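First up is the structure itself, then whatever we jot down about it.
Only one protein chain is missing; all other protein chains are in place.
Each chain gets a letter, A and B, in the order it is written, and its residues are counted from 1.
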Amino acid sequence: MKTECGSSCSTARFEVDSPSTMTGNGIALLYEITHALERYAESGEATAIDLQRVPLSDQESDWMAGMLGKGEINATLHSMGRTTIEETGTSGVWRIAHYDESEVLLGAFIEVTNCPELLCTPAEDIREGAERLKRRLKEISEEVKQ
Amino acid sequence: MSKDDSLVDVLQRSGVSRRGFLKFCALTASAMALSPAMVPRIAAALEQARRPSVIWMSFQECTGCTESLTRSHSATIENLIFNAISLDYHHTLQAASGEAAEAAREAAMEENWGKYLLVVDGSIPVGNPGFSTIAGISNKDMLLETARGAAAIVAVGTCSAYGGLPHAAPNPTGAVSVADLVTDKPIVNVPGCPPIPVVISGVLTHYLTFGEIPELDELGRPMAFYGQNIHDRCYRRPFYERGQFAETFDDEGAKKGWCLFKLGCKGPVTYNACATVKWNQGTSFPIESGHGCLGCSEPDFWDMGGFYEALSTPLPGFNEAIAYGTAAGAVAGLASGVLASRVKKRAKDQHQTVSVDDLEKGESS
Partner (left out) sequence: MTSAEFLMFARGPMIQVAGFVFALGLLVRLVEILMLGRSENLAEKRGSGFQGGLRTIISRFFPADQNTFKRSAVTVVAGYVFHVGLFFIIFFLTPHIALFKHLVGFSWPALSTPIIDFLTVLALIAMVVLLWRRLTHPLLKFLSTGEDFIAWTVTFLPLLTGYMSYHHLLLPYNWLLGFHIASVALFLVVFPFTKLMHTFTFFLARWYIGSMAGEKGVRQ
């Protein structure tokens, strides 16, 4: 798990040789994503990858982000803290990051799908929404009658 | 809060939406080190999950494990999990003490007999019951009594899992692990000194979600968190391969972040999630801070031959064995040599010279 690290944590660090730039996990992950895209195109089977399970160096994360590019959609969910849902420049590859109320990154995922489930409205919510609106309209019409 | 509430009820009361629940499930899967593909199953299981009663017992321990857990960083998720369990007894955390606390424990045990989860931190002294008591009851008696009605036991920390520090030679209190005393209940060992907070909560979440204990390794640890070797997952591994090692804690190699094997790192024989999950909100783990792994999630890590001795060195006593062997061998060799030269000398002394004439004389007679 990685924390978002702003200017606040500019503590002195040794200049270390960074073998982690060569973990090789970044490139492996990109291949995995490619296969997931092909699978989705063929069978419509979506894939989710927990980035916490794949140790990446900071340089590698940046490099991967560059490889995937920047996409058109960027959404934020507000429930139990913020969650950002954005499509990368590689269509069908979404990056989802969950934060808690104090903006600590709790988990990050890559989803390969046409639309992440978190963006779709749950069916129960739609039913409830319809009922709520119906109720509201009824209230208004009663107010008008009065 | 009613005991019959499911986790979903708890979430809904906290104003969590359905999308929020999905987020919670994704993070729960991550916390349990399960694949995101498991999220629908987790969601289904959580909708069914009831609030389990949890009894937490602390024996010969330092409260480090409880500290680790209560300082766990992802406040939202862990809080939800802890709101979702009914922590009926934890004598360090609960307000009540003495008889009132024991009454709460007994009430929880009676009410949930056969169903509650028992969490234990600290080892149990069997040398003398008086070494550690709670409300006048010896640790051993209290464990055995509480374990009888438990559905499962989670041994949190190396002390309760393997005896830990109190068990270190010469083990003055006769400290033993939970598994040494309780053999007829499913036990999950969550070792570490302390264990990683998200690992503790991950194991509790697993039990909460699925109502059963996760898959374990030969030492009773959940495979999901303890299945991987620190050395294999270490970002300093390439230095090991290249033969670049820090020789001291302040040399050039140490500053460059080279491998700490020679400084006693026990990473190669340690199984834990430190190298991937890390500590303090994912900031780092001991090796990243420049100190070798102590192997704290392994049995007898305290007696592994010195924290700063390389893993390939033998335990104390080897050099002495060689020295005694050499001395004894030299003495025995000398004795044997003296004996041999005596034999040689005697043979020489007894040697009789024979001339050709003597032989001819012998033949003719």
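Assume contacts are C-beta pairs under 8 Å (C-beta built on N, C-alpha and C of every residue); 3 or more make two chains touch, one makes a residue touch a chain.
None of these values were measured; they are calculated from a predicted model.
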Omitted chain - touching chains that are shown: B
Absent-chain contact - pick from B:Ala37, B:Ala96, B:Ile322 or B:Leu359: B:Ile322
Given B:Cys62, B:Ala135, B:Ala168 or B:Leu219, the one touching the chain that is not displayed: B:Leu219
Given B:Gly98, B:Pro129 or B:Gly337, the one touching the chain that is not displayed: B:Gly337
Footprint left on chain B by the chain that the document does not show: 218-219, 229, 231-232, 240-243, 245, 261-262, 268-269, 298-300, 303-305, 309-315, 317-326, 328-330, 332-334, 336-338, 340-341
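What we mean here is this: only the chains that are shown with their structure count from here on.
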Between chain A and chain B, centroid-to-centroid distance (C-alpha), Å: 35
For the chain A and chain B complex, residues of the former touching the latter: 1-3, 14-20, 22-23, 48-50, 52-53, 55, 57, 77, 79-81, 83, 96, 98, 100-102, 104-107, 109, 111, 117-118, 122, 124-125
For the chain B and chain A complex, residues of the former touching the latter: 16-20, 22-24, 26-27, 29-30, 33, 35-37, 39, 73-77, 233, 235-239, 255-258, 275-278, 281-283
